[in-house]
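All protein chains but one are shown at their positions in the complex.
Letters A, B and C name the chains as they come in the text, with residue numbers starting at 1 for each one.
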């Protein structure tokens, strides 16, 4: 399990002066150096970027989702760009449990970053098998259960969009590991709050809100769908307002930490998610656009906090989110840090 | 009830030569000149744009949602721009049933366009009251029931996201009018197909897929939420891939026509929605960006069809949508127009 | 409001058009601002001071919604209109705008909203804050054309923010109008806000007064308070985040004062009912952007 000092000391002397902002985040038994993680499926297994990114400065690295059997993924085309976003239909291509344990895990242990393994399954049983195999492996700080892949025909987002199924599955997984157990939720549901509550009941240490949104793209010039399957998952700036709303909703519904994900492209975006209640954030598509994006998000975030004299990230967390009894108020709640930071006149 | 010739004869001599593309669309008892409508809440009551738009060339105009009592709408701020999209939190500002009937209806009758009145209610009872009052009014070609407003605290998208409630409400409304009855659905549900089926069961002549997506925006400089309420509805290009997927899903689930809505900014976008199964489309945010947008969408659509020698829009409709048994195929289905139009080699 | 003004408002409200404009001039104006001249075909009426246009900054631009911009100058040239705009490239929209070069084209909706009721009798006291100076110089021009001079109050936080001061001085001099300067830090003119300055000199001006103001809402609030306190009618140009700019989206509400709520539906004000807001909220784009200060609830204005 990764334990790190809570006060960030950045090695990069050209970055903003982090000084003494307390960025530490606790996700159940896992302590993160800072709240910026790389999202599953967008950072490989970490080592692909190790020569350009100082992984030790990240809050953590979440691996590509691993399934029991290796998966070749979907046929081409897997990617389509959309206005301010991208669709993907990768189909959980991964090396499978055995090669993951044999080839990837040893390398993950050397990354120098907190590692969260993402696990995917078509049934609760499959997830249990993965957890039985990996639950006690050293070098894994936590597990993110991918209850929300839009690009597989079985065990995808729709299958898992049932609160009771989530709860029962987590109850089954919980005894199999003492590491952090995180449930990653789909946004394509009537109530992400209900799913989040079910996860809390099931013993999850945190929920991630949210995975990609189901979308579709047509290539009119070639008169066909762009992606190999009818639909894919939308990520990037286009979904940020949607993800932010779902993150807020989830954070308002549960007491466990919520990890925000969806369209985070800057430190300001990350601060927005944390402001509405997220404990940590994940950076996905940004890594394709700028491999060092996660580190830049962190630097920008810290610079903003330092400039405003905020010494603990926890003070900022949730301070922009309306309390349930004032869900109609655009103002920060009384007495919160956000209220104090608000400029007096516009 | 508006009846028009099925062959479009455009008055604008500078537009593309529409020639003889059959664009006619039937929505239950309502026949539309062509498939391009203006979306509720984005075109006022039609007369605001009458001096710049040739309304007679549009497929139809859908009014701002009317409720029994007048509503002042939400306090400022009601609008926030986001990457490739906009959030709105108007809160169903409208003049209420009485003034609608007294002041707006007479003007609507003079528009020279097919008129669809959008109705909103906090309860099935309220909708019935509206329908009792307006169901037989001349000059209204159809009704779109707004089951999907994200910006009201009662009777909004979440309240209506229950298939049985939709079905029962429509069964109650159906006998109250002989005009077209359209149900407008929210995308923020686990299964838009289930909602669409419930509407079909309830006797709706069509469903509109989809209204805006719930989203949130933070103004970090002023350390507050941007909108008056915590959340608003996202529209514009950002949501097009998402709306397209939901439109396809709805169209695959029901036999009644589906009207596509969400991010349509061009004739090509409209063709995409129709290609995956929509019978007609609505143009919303585009009207803010270009008041004549709806007409331009139509012109561009027709030019594309004419260029490819397509004589009936109906041949194109759904021809890009994978059949249920081949939901994984990016190719157009066998024997469809799309298959014929597909360029031989890339 | 006079019968003439009522009729004019009614006619003007639906007289805007969508036209393609050509960039004729685009240059720095000092104090971080830029000046833009657009040439429009004159199928739409010439804007009045206080009216605005919607600039449709189209794809491939990072901006979706049009940007509203006050008209800062208007001249007729043959069958063309030349409109001037003053702005600061601060965000994505104005930065996109700043990239336009002479000869480029941009679509505009023009003219939108309602201008200053300059026909109202009394000594015109124009109160400008920052870039608010531009539409008010335009108003001063219009007044000068009908033979009236004005008292022009111009304020900013410091002298570096007195946008286009020399231009203002030159033009006002030519009209025989008087320029009163104020800076919060005293670095130029009177040391204090522009309203403190007006407070000092108001009694020495030919009575009655009528105020036309443009600037940040905080300043306009002070204008409104001063006007009420001294029984001086004040007209203020408001801003709001807008989507359509034409009354259809209902996105730009401003809270009405209780007095205006009570009068709602009676005066009519010349604006066609479908463009009116409701009892609680006025729409900035169609009923404004220029409002009688007494018609707004300043406690709730942001």
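What we mean here is this: a residue touches a chain if its C-beta (ideal position, glycine included) is under 8 Å from a C-beta of that chain, and two chains touch if they have at least 3 such contacts.
Everything numeric in this text was worked out from a predicted model, so none of it was measured.
Within the whole complex, the absent chain has one touching residue among A:43, A:213, A:248 or A:273, and that is A:43. The residue from A:79, A:128 or A:162 that touches the chain not shown here is A:79. Of the candidate positions A:31, A:57 or A:88, contact with the unshown chain belongs to A:88. Counting the whole complex, the residues of chain A in touch with the unshown chain are 41-45, 47-52, 64, 70-73, 75-81, 83-86, 88, 90, 93, 95, 103-104, 107, 236-237, 285, 287-292.
Here, only the chains that are shown with their structure count from here on.
Among the remaining chains, C is positioned farthest from chain A, on the basis of C-alpha centroids.
In this view the innermost chain, defined by its CA centroid being closest to the centroid of all protein CA atoms, is B. For this pair, chain A with chain B, the centres built from the Cα atoms lie 34 Å apart.
Taken residue by residue, chain C touches two or more other chains at 302, whereas all remaining positions touch fewer. The set of chain A residues that touch two or more partner chains comprises 346.
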